[in-house]
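Of the protein chains in this complex, one is absent; all others appear in place.
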Amino acid sequence: MSAPISPKKALAEWKLYLFLVPSLILILLFSYYPAISAIYHSFFRWNGGESKEFIGFQNYAQIFNDKIFLQSFLTIGILIVANLLKLIPSIIMAVFIHRLSSTKFQYWYRVLLVLPMVVPGLVTLFIWKFFFNPNLGALNYFMEFSGLKTLLVHLDQFFGWGGIFLNDFPISWLGEPQLIVPSLIIWGFPWIGAVGVLMFIAGLQSIGTEIYEAADLDGIGPIGKFIYIEFPLIITQIRVIVVLMMIGTLQSFGMQFLLLGENGGPGGAGMVPGLWMFNRAFIAGEFGYACALGLCLFVVILGLTFINNKFLRVEK
Amino acid sequence: MILRKQSAPLLPWLSSACPCNVFASFLLVFALFPASSLHSESPLSEKNQTPWRNASVFLFNDAYAGFVKNADSADPMNRLGQAATLLNTQPRTSQNIAAAQEILLDLSQNPSPHSTLSKLSRFLLARIEENYLTPPQLGEAKSRYLEIVKDKTGIPLLELSASRLVALTTFAKDKPSENLAALAALEPLAGFLTTPEGTREFHLAMGLAILENEGDPNLVLSHLIKADKIGFRRKENVIHNWLVIARLSEKIGNKNLATEYYQRFINNFPNDPKTFGIQHRLTNLTKNGAN
Amino acid sequence: MNTPAIAKKPNKDFWKHGAILALLALELFPFYMMLQISFKDNKSFVQNTWLPSLPTEWLWKNYWDAMQLLLPYISNSMVVSVSATLGTLFFALLGAYFFARYKMPLSGALWSGYLILMLLPGVANIVPLFALLKSMNLLNTLLALIILGAAGGQVFCIYVLRNFIEEIPKDLFEAAEMDGASHFNQLWNIVVPMSGPILGTLAILQFLGNWNEFLMPLILLRDPQLFTIGVGLIYLDGEYVKDWGNIMAAFTVASIPLVVIFLFTMRLFVQGLSSGAVKG
Partner (left out) sequence: MEQTNNSRIWNLIGLGLVIIFFLVAAIPMVWKSFTQSLPTDSKEITIRFAHWQLEGGVRRAFDLAAAEYTKLHPNIRVEQLAIPDKIYVNWLITQLIGGTAPDIVQMGKGMSDERTTRYFLPTSALSTKPNPYNKGTTLENTPLRETFIDDMESVFSTTLLDHYGVPLSAFTLRMYYNLDLLQEITGSTELPATYGQFATLLKQTTEFSQKTKKRLYHIAASGDNAPSLIDKVFRSQTGKLGDGLAYDFLPSTRPPAAHLGMAFANGEWDFNEPSMRAAVTLLRHLGSHLQPGFMQVSRDDAMFNFIQGNALMMPGGSWDYSSISAQADFPVGVGMIPTPLPDEDSRWPFSEGIISDESTNASVVMAVTKESRHSEIAQDFLLFLCSLATNEMWAQESGWLPAVRSAKIGSESQSFMPNLNGFTGGFSPGFSGADTKRVVQTSIGLAVNPNGSVDKFTNHLNSEFRNALASDLERNAIAAKINSQRADTVSLALYVLSQNGDASAADKLAIQLEGMSATDRGYQLGLQAIKLLK
């Protein structure tokens, strides 16, 4: 903790405030000012230019009738749940690496894990987009090769999905409204996040070898070890990752924008709240409404964080 | 010369600057020196020019803001401007429309119910009743339009009232015969119209309205030909009128008229994508005529 | 299971290695595809989708083209990322020192003011930020990106550095103060030398963040001379006729600078990330 300081000494140390000034100016100008300006402009009809017109709460009233915006929360909800499940491979990976006896291997595996992190995100994104390409993409090759395609075609016929999957037709992952959300979920298979794995490993390292030995003596198997020993120790890390992931997912729209375009792809099936805000601002030119949407999003995130802190808090 | 088989003659209705365009100059004279001048009645102050100019290029919110900034209850042109732009400022609200209506009602009586300003206001009021209110007050709108027509305003814009009346009658009743009867009652309105535009739009509207209700084709043709005699500025309107005349006369067996108008189209628009097909029709027409 | 002493013998590890390698292979598969396609043209790619072509048939021309296209963008990205990272760290270090050294009046309120920004969705700010930069005449400049990068990293870096500085023994500072060292001297002579690894980790993370940024550059930059790597890649994706070999070579070229830096600093990288510095 920082040392307590008497008011008298603080007065003498006034120069210390100068240390904060540059950072504070940056924050005030580029974080606080825009945020406050967003609140202010959310009460205006504003095209981003000179002319603006005060319209009270009309923008907010409009949000509640905005089907696309409400629908986009459903989509993002599905994606968040999917992202939760997508944490599992990272946990498995961390446990595997942790249980290796060789520290040398542990280190090199971690290096290999981090490698994808330094490849620019856009490159990864575009390679995956290429994988989804109906004609050339690796995904459709795999579906054909593994016979999964045939299975899906049968399912389609059986359940009457309306011909999303047809023999002789390449699956159009990003071209069919019904397939867009599944595509976004498949995205990034096998879903190993380097940061997550490393943090889990860090958490696991606090387990002493004697605990494992004791567990072995009690005849606890590998799965039991995970449930009784390892999982409780990384629950803090999981919680942190979940919170970061939820906030990140709620805010994110770059991927949807680059993959599906500003309208969220065919049928708008990939529309997420952030993208809708972006769309209203930079496509429709309704900046005031976009500000209101952004604030709405902020409130949702704030609420989620609050709930999280209140109910998901895990004592260290 | 590519894309065109031959150089098209300079089409009068396409070129506003063409000196041979008698109609255009006629029109300009009318527009600048009308029977009763709005300019002399209520002059346009310098500072209101920019808002009016904004209103003329669709920048309604800017225009309205400009009028409000210069607001002056003694300046009728400013108030007219406020009312006119209120109709289209974003967002459209019923309050805006009501406010515009209030201003216009006042302007229609003050300073004088016979001024050009009053006529313009009443025309806008009729438009509001017809096209802005939910549900529309068509009865009021009709009586206002009729009143304006009978005023013999000599202003092309206001003479559109006659064609508005035709439009409001076209589908008013479910039975075409009733509509036709109501349309026939409007025929005398032509006598009140003095400007070429007003007359042309009235005849065009009448012709098409009768056609919609499957009335007498010859009556339709006479209306459309009257409109055609006055002429149009836009190419698409010329084409529309000529081809409706030609097709209708072909249908009722008036081969001469059909041939005349098809031929006119071919002569004037040799490079239109439709020309080939129309030439084909014309050939068929004359072939059958020979039989 | 019944012989705990040899529980961690390699033969048991064998399966773990297998599983890890399988997962890693899947994870790295996209980059394998990127590399092997980058040496092909469309024709050989269609004929032979999965395997690398013979080294004698490698099309180095793809790389030549990609370099010509991307080097200016990479150079812009380099300037922006390095400057923004330096700015972030310098100002954050100053700020963190302020918070860590003493509990100055108001510092509690200011601290909350920083923390709440973590929750603010970046997207909500884009629009007013755009208007702000417009009024500052910074649209279509790299300086805007540098400033935004420096401002954006403040909260996180100050948070991490404050925790770190607070853990430095207080007597070190006190001794220096006795010698009449100014705060800046204390920061420079005590904090900086001790925080090498944490600064390194933060630098890497900030650098990565700036390097990957594409939305603000896309919105703010107009002139191709100023494009950063992200914008360059998006423009490349917008071409109508796709020469996949060329595109993949461009992707590789875009990745090279960071991979090279990574090769030298990977220990720092891995340790930094593992140490939980980013726990937030």
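Labels A, B and C are assigned to the chains in the order they are written; within every chain, residues are numbered from 1.
To be clear about the criterion, a residue touches a chain if its C-beta (ideal position, glycine included) is under 8 Å from a C-beta of that chain, and two chains touch if they have at least 3 such contacts.
For clarity, every value in this text was computed on a predicted model and none was experimentally measured.
Taking the complete complex into account, the chain left out of view touches A, B, C.
Summary of contacts with the chain left out: across C:K61, C:K170 or C:R267, the touching residue is C:R267.
What subunit A contributes to its contact with the hidden chain is residues 47-49, 133-136, 163, 166, 168-170, 172, 175-176, 261-262, 278, 282-283, 285, 287. Taking the whole complex into account, subunit C touches the unshown chain at residues 42-43, 46, 74-76, 78-79, 82-83, 130, 134, 139-140, 197, 200, 207, 218-219, 222-224, 234-235, 237-243, 257, 260-261, 263-265, 267-268, 271, 275.
Listed by residue number, the positions of subunit B touching the unshown chain are 1-5, 7, 10, 14-17, 24, 27-28, 31-32, 34, 37-39, 44, 49, 52-53, 55-60, 63, 77, 80-81, 84-85, 87-88, 120, 124, 127, 131-132, 155-157, 160, 163-164, 167, 170-171, 197, 201, 204-205, 208, 211-212, 232-237, 239-244, 247-248, 271-278, 280.
In this text, only the chains that are shown with their structure count from here on.
Greatest centre-to-centre distance from subunit C is found for B, with centres as Cα means. Inter-chain centre distance (subunit A to subunit B, centres taken as mean C-alpha positions): 57 Å.
One simple way to say how far apart two chains are is to compare their mean CA positions; for subunit A and subunit C this gives 17 Å.
As a whole-number value, the distance joining the C-alpha centres of subunit B and subunit C reads 64 Å.
By the touch criterion stated above, subunit A contacts subunit C in their complex at residues 1-5, 7, 9-10, 13, 15-17, 19-20, 22-24, 26-27, 29-35, 37-38, 41, 48, 89, 92-93, 96-97, 99-102, 105, 107, 109-124, 126-131, 136, 138, 141, 189-190, 192, 194-195, 198-199, 201-203, 212-213, 216-217, 219, 221, 237, 240, 244, 247, 250-251, 253-254, 257-258, 274, 277-278, 281-282, 287, 290-291, 294-295, 297-298, 301-302, 305.
On the side of subunit C, the complex with subunit A involves touching residues 1-2, 4, 7-10, 13, 16-17, 19-20, 23-24, 26-31, 33-34, 46, 49, 91-92, 94-95, 97-105, 107, 110, 113-114, 117, 119-132, 147-148, 150-152, 154-155, 158, 162, 166, 170, 183, 187, 208, 211-212, 214-215, 219, 229-230, 233-234, 237, 244, 247-248, 251, 254-255, 258-259, 261-262, 266, 269-270, 273-276, 278-280.
The residues of subunit A lying in touch with subunit B in their complex are 45, 51, 53, 55, 58.
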